[in-house]
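The complex appears here without one of its protein chains, the remainder shown in place.
Think of it as A and B in the order they're written, each chain with its own count starting at 1.
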Amino acid sequence: MSDIPFPGTGEALPLPVPQEQMAGLLGWLSSVDHKRIGIMYLLTGLVFFGAGGIEALLMRIQLARPVSSFLSPQTFDQVFTMHGTTMIFFVAMPVLTGLANYLIPLMIGASDVAFPRLNSLSLWLLICGGLLLYFSFIAGGAPAAGWFNYAPLSEKPYSSTVGVDYYSLGLLIAGIGSVVAAINLIVTIIKYRAPGLTVRRLPLFVWMVLVTQFLIILALPALNASLVMLLIDRRLNAHFFQPVTGGSAILWQHYFWAFGHPEVYIVILPAFGMISEVIPVFSRKPIFGYEYVAASTVAIGVLSFLVWAHHMFAVGLGHSIDTMFAISSLLIAVPTGVKIFNWIATMWNGAIRFTTAMLFATSFLIVFTIGGLSGVSLAVFPVDWQVTDTYYLVAHLHYVLFGGTVFGVFAGIYYWFPKMTGRMLSEKIGKWHFWTMLIGFNMTFFVMHFLGLMGMTRRVYTYPNLPDWGLLNMISTIGAVIMGISSLLFIWNVWVSRRSGELAGDNPWEAWSLEWATTSPPPVHNFDRIPPIRSRRPLYDLEHPDHPDWKNGH
Amino acid sequence: MDTEAQAIAAVRWDNNKLAMLLFLLSEGTFFAFLIIAYVYYHAISNTGVEAAKVLDPLKAGIYTVFLLSSSFTVWFAEKGLRRGNQKAFRSWLLVTLILGAVFLVGQGREYLHLYGEGVTVSGNIFGTSFFTLTGFHGFHVLLGLIALAVIFVLALKGDFLERHSSAVETVALYWHFVDWIWVVIFSVIYLWAVF
Partner (left out) sequence: MFKNSVFTPASPQALSITHLTWIVGIIAMAILLLIMVLVLYAAFKFRRRPSGFEPRQVFGNSRLEKTWTIGALVVVFFLFIVTLRTMHSSDRTPAPGEKPNLVVIAHQWWWEAQYPQSGVLTANEIHIPIGKPWLVLLKSADVIHDWWVPDLGRKIDAIPGHPNHFWIQADKPGTYLGTCAEYCGAGHAWMRIRVIAQPEAEFKAWEQQQLEIPPKPTSGDAAAGSKLFDHLTCVGCHTVAGTPAKSDIGPDLTHVASRETLAAGRLINTPENLGKWLSDPQEYKPGAHMPNFDFTKEQVQDLVAYLETLK
C-alpha cells in the first residue's frame, strides 16, 4: 500500500454545492453527496437482493421434488414474478447505479456529479418504486404475470388483483429515477473531467457507464410507454393490449423487449467495466486493446437496439423477421465475445495476484462465456424453437446475469470497498464466499441446461415425475441453498470488515486511476489535489517517471 | 474572448441545457412509442374511418397555429433578454403563455366535443390511442406552461437582469420541443385522417 506524494496542479476544483456533511441518519438520508448516495443505492440493492434471494429459495424448495404442494401455483406465480422484477429493477439497477454514482466523479477527478440534488431524487424515486412494488403483497396480491408481464394475461380479466398495477406504478417511478440518474451521469462525464482527461483516456469503467446511460435514456421510454398504456387499459378500460377488442398482444411484446433487450446490456456493460478495471490491476499490466474494448462497447450499445425480437422467435412473426433478428443477434455476439479475448490477453504474461476480486473476475470470464455461448445457440433460432421458454433459457439468463453482472459486481465490491470505507474486506472470508458461490452457482444453474433440453418448461410451479427431473431439480435446489449461505458469508464479511478490517490507505492495490489518488474514504470534496493527467494511468506515470505510459505513446 | 462571448459560450451548452437535451431525447423516444402505437392501430384496424368521421383538422389546425407561434414568441422573448430589453422579454413571455393556454383550451374543447360524440378512451382502439397520445402531449404542454409561468413571475421580480439566463434558455428549449413534436402528432392524427 503506497501513498504517493505528487506534484499536482495544486488547484482545488470548484464545488457544485456547499459541502457540509450532516451527522447521523438524517445526514445520510438527506445527503446530496454522490458518495453517500452511491452507498445508499448499494444498501438498497442489498436489501432487495435479500428479498429476491428468499423468493428464489422459496421457488427452489417448491421445485426440489415433483408434484409438490409446498407453494400453491397462485403463490408460486407471484414469487417468480417478484423474483425477476426485484433482481433486475431493484438489485441490478441500484447496485450498478450506486457504484457508478460513487466512482464516476472520483474517476474523472470531479468533486461530485453535475446535479447533486437530482442525484438524491433518483435514489429516492428508486426506493419508492421498490416499496410500492412490494406493497402489493399486502394490498391484495403481488403481480403474478411474470417479470415481462405479457398481455393479455396482465390485463384485468386475467390478472384481477392490483398486483399488476403496483408493478406498473413501481417500475414507472423507478424508471424515471433511472433516466434522471442517466442524464446526471452523462452531463457529469462530459463536463466535469479534470484537465488532461480526454475522452480517450477515460477509465474503461467510465466508458462502459457512459454508453450504458445512453442506453437507459433510449430504452426506458419504451418501458414507460408500455406501462402507461397498460395502466390505461387496466384502469380506464382501454384497448391497447386486449385482442378481443381490437388491441394487440404482440405489440406489448415488441414494446417490452424494445426496452428489455437494451436493459440486459444496461445491466452487463457496467460489469464489463468493473472487470476491465480489476483484471489489469491484479495482472499488473494495462488493459489489452483499450481502443477495441471501448469501440466494441459502442458497437454493443448500437446493436442492442436491433435484436429485441430474438425474445419472440416462438411468436410466429415469420421467417423473414426471424432471420433479420438472427443476423443482428449473431452479430452482437462478436463485440461481446472478443472482449473475453482482450481480458485474457491482459492476464497473459502478467504477474497475477489472486485476491478475492481477481478470483471473481477470472471466474467471470468462464461463467459469462457459458452464458454467452448458450445465448449464441439461442440466436440460431430453430434451436430456440425447441429450448426457449424452458429451463435452458433460465440457465442462459442466470449465467449471463448472475455469472456476468453479479460476479462482476462482487469483483468490483472487493476492489472498491477499501476506497469507500477505508478498510479491506477480509480475504479469508472472501475466499470462502468465492468458492461457495462458484460451486453453488454452477450446481444451481448448470443442470438447468439439461432440464430444458429434457422438456421442462419455465414458470411451472411443479412438474410430473418424469425420469431424472426430480434428481436434477434437487441438485439445483441444493446449489441454491449453498448460494444462500455464500451470500450470508458476503454480508458477514461486509459487516465484520466495516468495523475491524485492515486499514486500507489511499491505494491498497497499487492501482492507477484517479480514485486511488485520494484518501480512503475520500474527503467530502473528493480531492485536495489532482495529479497531472497525460495518459490513461496517471498514477502509473507518477510511479514510473522514467517510463510513463505517455512516453510509450499511450 | 471578451466577457460577452465568454458568457454566451458558458451558457451555450451548459449543464442545464445539456441535461434538458438528454431529457428531451428520452421524452422524444417516449412519444415515438405512443405515435408508433397510434400508427399501428390506424393501419391494422378501421380507426382511420373513425378518425375521419369525428376529427376536425381545421379547428385543430387553428389551435396548432397558436401553439407553433408560441415557439416563435418565446424566441423573441429570449432575443429581448439578450438585447437587455426587459420589457420585450417579459411581454413576449406573457404572449407565449397566452398562446400556449389557448392551445390547451382548444384541446380541452375538442375533448369535450369528442366525449359528446361518444368517443372515449375506453370506447374503442381509436379512442384509446387518440386520447393517450394527445393527452400525454397536452400534459407536457401544461408542465411547460407552468415552467414558463414560473419564469415569467421571476422575471417580473427582476431575477433575470443579466443578458443570459441558463434557466430561461433551458425552459425555452423544452417549450420548443413540446411545440414541434406536436407537428408530428398533428400530422399523424389529423392530416392522416383526412388524406
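Here is the rule we go by: a contact is a pair of C-beta atoms (placed from the backbone, for glycine too) under 8 Å apart; a residue touches a chain by one contact, two chains touch by 3 or more.
Remember, predicted model here, so these are calculated numbers, not experimental data.
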{"item": "Contact set of the excluded chain (shown chains only)", "value": "A"}
{"item": "Options A:G50, A:G196, A:G350 or A:G505, residue touching the unrepresented chain", "value": "A:G350"}
{"item": "Options A:F49, A:F381 or A:F441, residue touching the unrepresented chain", "value": "A:F381"}
{"item": "From A:E277, A:D322, A:E427 or A:D506, residue that would touch the chain that is not displayed", "value": "A:D322"}
{"item": "Which of A:L43, A:I190, A:V334 or A:M474 contacts the chain that the document leaves out", "value": "A:V334"}
{"item": "Missing-chain contacts mapped onto chain A", "value": "72-74, 77, 145-146, 150, 152-153, 158, 243-244, 247-250, 283-286, 288-292, 314-316, 318-319, 322-323, 326-327, 330-331, 333-334, 337-338, 340-342, 344-345, 347-354, 362, 365-366, 369-370, 373-374, 376-377, 379-383, 385-390, 450, 453-455, 457-464, 466-468, 549, 552, 554"}
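One rule holds for everything that comes next: only the chains that are shown with their structure count from here on.
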{"item": "Contacting residues of chain B [partner chain A, same complex]", "value": "15, 18-19, 22-23, 25-27, 29-30, 32-34, 37, 40-41, 44-45, 121-122, 124-125, 127-129, 132, 136"}
{"item": "Of all residues in chain A, those that touch chain B in their complex", "value": "114-115, 179, 182-184, 186-187, 190-191, 217-218, 220-222, 224-226, 228-229, 232-233, 236-240, 245-248, 251, 255, 258"}
